[in-house]
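For this depiction, one protein chain was excluded, whereas all remaining protein chains were kept in their positions.
Moving on, here comes subunit A:
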Amino acid sequence: MLGFLKEPVILTVEINMNVMVLTLMGLISRLWRLSYPRAVVFDEVYYGQFVSLYMKRIFFVDDSGPPFGHMLLALGGYLGGFDGNFLWNRIGAEYSMNVPVWSLRLLPALAGALCVPLAYQILVELQFSHCAALGAALLILLENSLITQSRFMLLESILIFFILLAVLAYLKFYNLQKHSSFSGSWWFWLLLTGVACSCAVGVKYMGLFTYILLLTIAGLHFWHVIGDQNLSNVSLMCHFLARTLALIVIPVAMYVSFFYVHLTLLYRSGPHDQIMTSAFQASLEGGLARITQGQPLEVAYGSQITLRNVLGKPMQCWLHSHTNTYPIRYENGRGSSHQQQVTCYPFKDVNNWWIVKDPGMQQLVVSNPPRPVRHGHIVQLVHGITTRYLNTHDVAAPLSPHSQEVSCYIDYNISMPAQNLWRVEIVNRESDTDVWKTILSEVRFVHVNTSAVLKLSGASLPEWGYRQLEVVGEKLSKGYHQSMVWNVEEHRYGKSLEQKEREVELHSPTQMDISKNLSFMAKFTELQWKILTLKNEETEHKYSSSALDWITMDTNIAYWLHPTSSAQIHLLGNVVTWTSANVAALVYVCLSLWYLVRRRRKIYDIPEDAWQLWVSAGGICVGGWAVNYLPFFGMEKTLFLYHYLPALTFQILLIPIVLQHISDHLCRSVLLKSMFTALIVAWFSSVYFVYSTFSPVTYGEPSLSVTELKDLRWKDSWNILIRKQ
């Protein structure tokens, strides 16, 4: 107590000037003239629209990944005071004055700059020399592709930052493990590993690969801990629980919390509403909620309803009918029943209204008190405007001849009786006596006579059907599929006894007051499921490439071109670094195999601790490269060169490792060593030379002449833009 009165308070600060200088250089290289060009660059056009939607609090779904990365970008916009008013419609469009370009691009650039000291620290933690660590950091610093990717509103640099942070934190934790388990810093680095992993996964699903790699490494390390006989069973259990908590429970919780923030921020309805279920839409302000507010919850006999197909593919649509009939004979010569068409129509329309009728009674109004329809009840569905009954029969459907035609029944007196009884089956029921609820219940309609199920086939009808979507009765219903499930979207209790009144009633908007709120977990699971299953049309982009092109950098991406001059920005890597990284990986694999086989024959070329270092460094770097690269060969989505950047970062870290190993263990004589050092210096200057040669297309200035641009085209497959005179 009060010790400070007796002794002076001494604060010793140790600053690693290496790290400081590297950080500074990183900041300069990434932040230099950040707001140039003041125009939309490449995928900014894509991410920018989400930033705008965040600013306006409008709900959206992006199938490219989870929302954390988007939120970080939006944070930049928020700090810069962006109001979201900008039309993100084309690459190269000039930003208006209200767009805070600098602050929007700041976070990715900072993340990119911090990768430089992180690379340094990782190599130090892998117990390589400061010289090697410095080399790794400089290689990252001078890598043109990483610079380009960090200078714009894109997610890769943030992803790489979190990946490297996770690796560093794990290494720190592992090195502390040996002597100070459960100390404060041990906990800090362990928790930071988990947090950084979940952030990486939250930015892009690609982060998952590194997360799995780290989990595997942690598992292997823990396996050695199990083998430690000095540890009691209890402390072993504590170790296990601590790791589970930090590496699994916390990341999962954080991942869910990203969605919580996302859904809390975005509460207004917007352009992507239709992808979601009616219940989800009703929870958003505006949009469907405005219509459905205050609808009666329970569907009763006499209810007027619209039925939406749950699948929502190829587009959302509602069960529909109109006075036109099926053509007597289709173009291919097959015949139809010539009854009234039933389709699925993607727009709101008065013809989407149906009335639920009790087969035993004539009336089309709701009695007082209303008699709710329950699971298993048999109903007739009457089309509101034409008062014809929904019917299906043993006639082939127009486009799906193996399914039954669905029609609204017209009695032609040709001994073809009406078959208009449908059994209501609530798919998501809790008990067999559940009431059919508006929006919440997902219902199948099973035809009583033929046990066919009302289904959206997904095909769209020809001209005679106005290109609306075909609805069929599926006889061979194989289990649950969303195309067979419908839910009530708009709903009111019918009151009009006469057809004329009813038509007026159907045309009037529904309006009443109650609201239905979904729990967060229900919204989360739905949104997560939609993100994972939503498929965009897989098309080739002008600058898309295949995974095999990346390793040799046979492709580039033009990010931006000045509207008048030939100043341009390309995603183009440092050729020397890329080649050296490939060579390093090859050397690493060959050397490791050689050592491994020799060790198996009990011949030890290098000391045991050097071997351990070699293995752990390879596990991280080669492993990181492999997990971030190889999965792309099995992916069917459109791929771009920038997908390779995380893998490249790991590969670059391997270069100084291999170099140091060669100089320490393979260069036996002093002469050889000094020659090798000279070689490294020469090689390093070539890295710098390439960096400075390509910096005009990395930073977008200065504008180069045509011959200079032609000289930059080192590979024929590179697409450098040259203006026609």
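To be clear about the criterion, a residue touches a chain if its C-beta (ideal position, glycine included) is under 8 Å from a C-beta of that chain, and two chains touch if they have at least 3 such contacts; residues count from 1.
One rule holds for everything that comes next: contacts and distances are computed from a predicted model.
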item	value
Record-based protein name (UniProt) of the chain missing from this complex, from "Glyoxylate reductase/hydroxypyruvate reductase", "histidine kinase", "Replication protein A subunit" or "Protein O-mannosyl-transferase 2"	"Protein O-mannosyl-transferase 2"
Which residue of A:Leu456, A:Leu527, A:Ile620 or A:Leu654 touches the chain not shown here	A:Leu456
Selected from A:Leu126, A:Leu142 or A:Leu311 as touching the chain missing from the view	A:Leu311
Residue of A:Glu298, A:Asp394 or A:Asp554 touching the missing chain in the full complex	A:Asp394
Candidate in contact with the missing chain, chosen from A:Arg467, A:Lys637 or A:Lys710	A:Arg467
For subunit A, the residues touching the chain missing from this view	223, 226-227, 229, 233, 271-272, 274-275, 311, 313-316, 328, 330-338, 346, 393-396, 398-404, 414, 416, 456-462, 467-469, 475-476, 478-481, 483, 536-537, 539-542, 544, 597, 600-602, 634, 636
